[in-house]
Structure formats: C-alpha cells, structure tokens
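What follows is a structure written as structure tokens; I'll ask about it next.
Only one protein chain is missing from this complex, and each of the others stays in its spot.
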Amino acid sequence: MPDDDRTPPPADLYRQLLLCRRFEEVVAEQYREGRVPGPLHLALGQEATAVGVCAALRRTDVITSTHRGHHHCLAKGADVDRMMAELLGRRTGYSGGRNGSMHIADPDVGLLGTNGIVGGGLPIATGAAFGLQVQGRDDVAVCFFGEGATATGNFGEALNIAALWALPIVFVCENNRFAELTPSSTHVAGEVWQRAEAYGFPGVRVDGSDVHAVADATHDAVARARAGDGPTLVEVMTYRLSGHYVGDPATYRDEAEAQAWRDRDAVARARAALTGTEAAAVDDEIEELLATAVDRALAAPTADPEELG
Amino acid sequence: MPDDDRTPPPADLYRQLLLCRRFEEVVAEQYREGRVPGPLHLALGQEATAVGVCAALRRTDVITSTHRGHHHCLAKGADVDRMMAELLGRRTGYSGGRNGSMHIADPDVGLLGTNGIVGGGLPIATGAAFGLQVQGRDDVAVCFFGEGATATGNFGEALNIAALWALPIVFVCENNRFAELTPSSTHVAGEVWQRAEAYGFPGVRVDGSDVHAVADATHDAVARARAGDGPTLVEVMTYRLSGHYVGDPATYRDEAEAQAWRDRDAVARARAALTGTEAAAVDDEIEELLATAVDRALAAPTADPEELG
Amino acid sequence: MTTTVDGVRSLKYWQGVNQALHQEMDRDERVVLVGEDVGGPGGPYGVTRNLRATFGPNRVRDTPISESTIAGLGIGAAAVGLRPVVELMFFDFCMLAMDQIVNQAAKYRYFTGRSLPLTIRTMSGSGGSYGAQHCQSFEAWFAAVPGLTVVMPSNARDAKGLLKSAIRSDDPTLVIETFGLLTARRDTPVDEDFLVPLGVAETRRSGDDVTVVATGRMVDRSLEAAERAAAGGVSVEVIDPRTIAPLDRTAIVESVSRTGRLVVVQEASAPFSLAAEVCALAAEECFDRLRAAPVRLCADFVNVPTPQDLIEARVPGVDDILAAVTRVTGR
Partner (left out) sequence: MTTTVDGVRSLKYWQGVNQALHQEMDRDERVVLVGEDVGGPGGPYGVTRNLRATFGPNRVRDTPISESTIAGLGIGAAAVGLRPVVELMFFDFCMLAMDQIVNQAAKYRYFTGRSLPLTIRTMSGSGGSYGAQHCQSFEAWFAAVPGLTVVMPSNARDAKGLLKSAIRSDDPTLVIETFGLLTARRDTPVDEDFLVPLGVAETRRSGDDVTVVATGRMVDRSLEAAERAAAGGVSVEVIDPRTIAPLDRTAIVESVSRTGRLVVVQEASAPFSLAAEVCALAAEECFDRLRAAPVRLCADFVNVPTPQDLIEARVPGVDDILAAVTRVTGR
C-alpha cells in the first residue's frame, strides 16, 4: 500500500501523470504540423519518474533537467502555457520562443533548466546543493539525468564532491534503456545504482512504472539530504516508449519489451485507481488545459527576430 | 616469500629501486643549483610502485605517466642520460631540453609520456589499450595516476569504457596521501579500489612499501588483461616523502606518519636483502651511472632557442 | 545516382564523408572509426552508415557519451599504430574534450617527436534548429593552437577530399563538417585517389573587383551573391579557405592585393574569429593595395536561436553579401 503522505491523492496523481503524457502527445501533434522549431525528445512512458520524484519536493527545492525534460518541468510546477508557447516558438514562451525544448528554465519554481548537453546538469545541480548548504537552507537539489549520462566525466566528479561535502542532493538516474539509438549496454558497465557505494553513499534502484515506489525512494533520499546526511543516488528503471526524437522510427527497439512496459503503464494504472467519473473529469480537465495552452500559444506572435540574445 | 618469477633477482630489484631514488635526489641537487628549468615533482618513497608494476611489463607494453613520473619512466626503461639531459634543459635530452620533467616520452620503450594535466593520461592509456586490442596484440597498457586524479571526470569515463570493451589495461592508482598541498581526504570519497567494482571489474589494494606485493598484484592484473579478460584497478598505498615540488616545506605533513613510512622504506628493505658487498657494488654502480649522466648532460649545450616547436 | 563518364558523381555532403570513410578504411586496415552511435545506427544523421556492416565491430565502435575519453581513444590508438577517426558529434561537445585535443593531441609531436595520425570529425553551424548548445561556430579556437590542422569542408567534394587527406595525414587534424549542408550536393570524383590537399584554398569564382572569403554555409551564398553582382557589373572573386589552420595566406593575400577589397563572410560571429584573422592579414600584407576598409559580414554576436527565421536573421544572407560587395566597391 502506498504511504498516503508521500504521494498526492489519487486524482491529483493521475492529473499530474496525465498532464505529462498528454502535454507531450499534444506537442508531438504540433510538431508533425511543422509548428515546433527544433528537435523534440519525448519522455512517454517515463512520467512516473518526474511525478514520483517531485512529489517529494517543495517549490524552493531546485532541479536540473535534460534534453528530455518536459515531464520534469511540468512536475516541478512550470507553467503549462509558457512551456507550450516556448515549444511552439511564441513570444509568450519562457524565453520568448527563442530556445525551445532543450532550454526551458523557471528559477521561480526551482527549475534551473533543461539542457542540451548530456551530463551538463550534474555540476550545476551539485553547485546548487552547495549553495543551499552554504546558506543553511534545508532545501535540496535534485539532478535528473539519463543512464547515458553516467558515462560522462561530470557524473563521477559530481558524485565525489557531493559525497565529500555531504551535499543536500539527490541524483536521479532515469534509466530508460536507450541513449539516442543504442541500448544502455553500450553505455553502462556494471549497475548505475552501485556507483554510489564506491563513494560511500546510498544508491537504490526502483521500478519506474510504480510512481509510489519512486516517491517513496525519493522521500527517503530527500529526508536524508535535508537532515544534512548527504547525497543519494536513485536509479529509476523505466522505458522510453517514444523514439529518441519525434520522427525516430526506433527500429532498434524490441517490440515485445516495449509492449511489456505499455502493459504496466503508470498513467493507466493511476487512472485505474479512480472511478470512471473521477477519471473522466481529470481527462476533460487536462484536455481543456492543453487545448487552451495551444490556442493561447498559437494566438501569440512568433519569436521576435529583433530580439536575439 | 616473494614469487621469484615475478620480481627481478634481489640485486636487480635493489638496483632499479635505487636508481629511481638516487636519480631524483641527484636531480633535486641540480635543481637547488638552479640548473633545472621548471618545477620538479619528486616521488621519493614511491619507487616500489613504479618498479613493482613495471616488473610485470614487457618493452612492448605501454604506460602513461604523470607530473610526478621519473620513477615510472626509469622503471619502464627510459634512458638515464636522455632523461637527465632533458631535466637539465640540454639539447641531448628527450625533447632537446625544451620541455623538462612534465613532458618526457619515449614511445620506443612504451612510455607515451609524463603529463602536466592531472588525469590527462587516463583517456590516452585507454586509447592505447583500445589500439592494442584492435591489432590483436597481447600487449597491455598501464595507466599511472595519483589518488587526486580519481576526482577528474576522465577517471570515471576511462573505467567505464575499459570495462565495456574489456580493454587490456591496468589502472594503477598511486595513492601517496596528498594532492598538491591537501590530504587525500579532501579529494577521495570512499575508497579508490572499490570504484572498480561498480564497473564490474576487480579492484585491489596493495602495500606500496612492499615491491613484491605490488609486482604480484600487477602480474595478476596484466595476465587478466593479456588473456582478454579486461581491466583491473590496482590501488597502491604509498607515501610521498618529498614535498609536492622541490622547495615545498610540506608543513601540512604529519612528521610521525612520514617517519613511519621512512621506517619501512622499500629501497632500504631491498638493500637489506643483499650482502653488504653486493649492496655496496650496486650503490657504486648507480652513483657512477648518475654522475656520468650529470656530467654528460652538463657537457651538452642547453636547449636551442632557434628550435622552438 | 549514376557515375558520369569521367568518374564524377553528384554526391550529397554526407555521402562524400561516407565515401571517404569507406575508401580509407578499405585502403588501410589501421583506420578505425570511433564515436557515439557511429556503428550500429550508422550515425545519428546517417553519415556513417554501413561502415560497421562492412568493416566489423572491431574497427567501428559505438562509444558511451564520454567525449574526453573518445578523443583520448584516438590519441592512444594513434600512438600505438592505428590511424583513428573519432567523431565528436557536434562542435559544442568538443568543449568536453578540449584538454585531450589541445593539451594532449596537439602537443604529441612536440613532446615525443613522433607522428600522431589522428582525425577528429565534428559538425558545426546553425543550419539545423538545434539551438544555442548545438550550433556554435568557434572554429577559430582550434585554429589558434599550434600543432592542429583544421579543415572546414563547405561541400560534398571537399568533405570527401579533405577527410581523406586528414586520414592520410600524420598529424592531428580536426574536420569541422557543416550540419546545415549534410544533404547539399556537389559533383565529386568517385576515385579513391581523389584528395583535396590540406592547407590550400580554393578559388570558387574568379573576379577583379572584390575578394570574398567565405566558409561553410556562406560559400554557396557568396557564390550566389557574386552571380547577382556580376549582373550589376561587379566582378567578385570567391575564395573558400577550406583549411583554416594552416590558412592559405598566400592565396588570400594574392587575391586581395589584386582586387583591393575584402569581404569575409562566415556564420561565426565577428569578434576573435576567422574573419578577424583574415582582415588583420589583409591589413598587414595588403596595406598599400587596399582600396576600401575590409568588411566582416558575420553572424550577430548573440546566441544561436532555435526557430529558423531567427537563425536566418542572425546570419548573413545573399542580400547582405550583395549589399556588402556593392558597398565596398562603391557602386
């Protein structure tokens, strides 16, 4: 049984998961219409990572995200309208529509940014945790990254410093089994969660199709961090149901494996926890929210060529 | 009892250790006379690492070294005259006396270079191992680095790739307890040798005052590598009896600790394994060798300002 | 696609690269290919397709995301006798490998006296909508480093010929391909002995009134502007340096001395760039022959945006080049 304190009420949980899912599906449609500048990396199937982790966070906690980060942004509380507008290249977007998917930030809600550089957020999140520690705040930093990023030099550097200084940080590795077009076996020797041990702090692995498990593990890690006991590495085993980018035929994927993940989809499971009426109400709410976001965005002028920066 | 196959006969062993020790002491004298351009990082007390490791290597095996690498160079077979000349800034030195201590290389004996960049040799040694593997040679690459270098991004990257590709490489961490002016506790979270485990290959720790233990561990690691079974991380626990550079008062050092290391000095122990006559003969031989090297170097012209490069 | 009688084919840029790799790997078994997704998938943009199928997994390796060590793989492998080609997908990712490229590879010959036959391929330019961390043009950084050769092919023919020369070169060579040109075509000799020499500029069009030095995506635009200028009676010489380090100073000085006017067009921003170097060169070497101030026509000094129209607002277009040419010739 999920600990009720640790995840939002079922309807909220479903709402958050569905928002992540439908936001991306809607953006993908817009992309196919040719309205989204730049490549688009979707996290379909990975929603429970973002929602589960952020269930353990406050607004004043900070996160760093990746090139595949819409779900992180939304779960941390980014504004749906401004995100949609940014992705659609509109002046009302987070950075005036100039930057798109890989560069969305909202420091007001603790979102330091998605990132076009794999592993680029690791030093920054570590620095944020350092800043929080210096200030004596009991906020924490969460660093999201893919299993591919564990091969970057930044990964080892960040883990080591976080451990040495007992920084208030949670490293969340979203292991979705692929890095671009190659499987995680091309990228990761050994097991990601075990890397923490070598630095003397805990590493745990959780099932990314179970949002409660993700939330539980993160709650523990965050409590540790807030108490001044240092970092934790949480490896969330999940699966990228989408291609690397919208348009990727993903021929490298095993269809049976994908189907197995679809069968235990966290969004569907959260929906199943509601009555039909409850679920339908949330469905409608989210469709309405996203339709409005798209309408508002499309009504706004496109990014201003006079405002480069 | 040491395995006789695995280390040279006692007199040879002492000769090699003493060469490393006295070479550096002689260079330090020259430095104090103002004849050595550039900073000088000595490895006094660490000779057994170089000699023990290289006892397991062939000429066609390759090594990468560090800013503190005279002992590695000598143990791998670099020419004493050319090294001395290089350090004294003479035209007969390895690179015409232009580069000095941090940039000595002799690919003919498998020495790819000392290095001014901490951790800079990790990717190169990994690349050498890759090259050996592609060519189907059964030679191996050995990467020497300090415990301070385990904090560099290159460390994690190199271990991961070496593991993924089962490269014929031995990572030798020479843990001399300091990185510049700060103790290893400032640099290393957890234990160095355990980092290997997280990548799925063996890590071992050996006593760096025992040249036989170092040679044994390296022989095992090299055998593994030659057999195609992949990398090993060998952490050699040693102690830097010298300062970070010649002239460093090393006030940060605990004198009792230093004395304890001096008491079990590998050079003295290797000498004690010989009869008085044998030992004296080696002593004389080395003094002669080094005196000649210094004389020859000083007789050569200094580096040519017309030959920058 | 058929070969014409004289062994020349219209190839796309990526095909030029791909053909060079196939030919050189076939010719010399010491040539190996290393990089993210270069093997099984044939590269994220298909540039390296079929190489693994042809040459096998020993010589074509998919790496993890470890740019510093990817560069180091090339250095170490070259040091023990291979002739590696390593790919660092985007120029922006080279920033994770600068130590290995600049502190290590570039100095190998200086330290050891030995050759280091290493080729590093990467892509730059704002041609794709990839934003501020994937589209930067700092080729000048590497051109400032003694010990590195840096080439920037602007078309399929050079993409093939320069890469082949790089692979055959005994020193570290950085090949900066242009993302925005991957599918652009140019007639290219299929011959496996076709090489484009390192360090030699190409005069893409001869002219008398003004010298335009252009790189990457700006070469075709400059040729188009030159065509239009000709209609207005202005004769434009268009030079593509192709190799930016060592720069073919002779070719540029000769041309500017003749025309007396210089416009440098690039999609890097002006400050501290190739355009600065070329203008400085002209000022130093052609001082008495210059009839007008040299002009740098470059991207605005701002970050690269994502939407296509903003990208274009930032970089010179054909009209801008034409205007600059007209202005500098005073017509």
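Letters A, B and C mark the chains in the order given here, with residues in each chain numbered from 1 onward.
As a working rule, contacts are C-beta pairs under 8 Å (C-beta built on N, C-alpha and C of every residue); 3 or more make two chains touch, one makes a residue touch a chain.
All values reported here derive from a predicted model rather than from experimental measurement.
**Student:** Checking the contacts here: which visible chains does the omitted one touch?
**Tutor:** Contacts of the omitted chain with visible chains: A, B, C.
**Student:** Looking at B:182, B:275 or B:292, which residue reaches the missing chain?
**Tutor:** Of the listed residues, the one touching the omitted chain is B:182.
**Student:** One chain is left out of this view; which of C:65, C:89, C:166 or C:275 touches it in the full complex?
**Tutor:** The one listed residue touching the chain not shown is C:275.
**Student:** Of C:14, C:141 or C:194, which one is in contact with the hidden chain?
**Tutor:** Reading the full complex, the residue touching the unseen chain is C:141.
**Student:** For a quick check of understanding: of B:45, B:131 or B:153, which residue touches the chain that isn't displayed?
**Tutor:** Checking the options B:45, B:131 or B:153, the one contacting the hidden chain is B:153.
**Student:** Of the listed residues B:10, B:119, B:190 or B:203, which contacts the missing chain in the full complex?
**Tutor:** B:119
**Student:** Residues on subunit C that touch the omitted chain in the whole complex?
**Tutor:** 68, 92-93, 95-96, 98-99, 102-103, 107, 110-111, 132-133, 136, 138, 140-141, 143-147, 245, 247, 268-269, 271-277, 279-280, 282-285, 287-288, 290, 292-296, 301-303
**Student:** For subunit B, which residues lie in contact with the unshown chain of the complex?
**Tutor:** Residues 37-39, 89, 97-100, 102-103, 115-120, 148-149, 151-153, 179-182, 186-188, 252, 302-303, 305-306, 308-309 of subunit B touch the chain absent from view.
**Student:** Pick out the residues on subunit A that sit against the missing chain.
**Tutor:** On the subunit A side, contact with the omitted chain comes from 62, 64, 95, 98-99, 103-107, 112-113, 115-117, 120, 122-132, 134-135, 141, 153-154, 157-158, 160-161, 164-165, 309.
What we mean here is this: only the chains that are shown with their structure count from here on.
**Student:** Which chains make contact with subunit A and with subunit C at once?
**Tutor:** B
**Student:** Which integer distance in Å separates the CA centroid of subunit A from that of subunit C?
**Tutor:** Subunit A and subunit C have C-alpha centres separated by 37 Å.
**Student:** What's the distance between the Cα centroids of subunit A and subunit B, rounded to whole Å?
**Tutor:** Taking the average C-alpha coordinate of subunit A and of subunit B, the gap between them is 45 Å.
**Student:** Between subunit B and subunit C, tell me the centre distance in angstrom, where each centre is the average of that chain's C-alpha atoms.
**Tutor:** 41
**Student:** Residues of subunit B that contact two or more other chains, please.
**Tutor:** Within subunit B, the residues that touch at least two other chains are 153-154, 157, 160-161, 164.
**Student:** Mind pulling the residue numbers of subunit C that touch at least two other chains?
**Tutor:** 63-64, 66, 68-69
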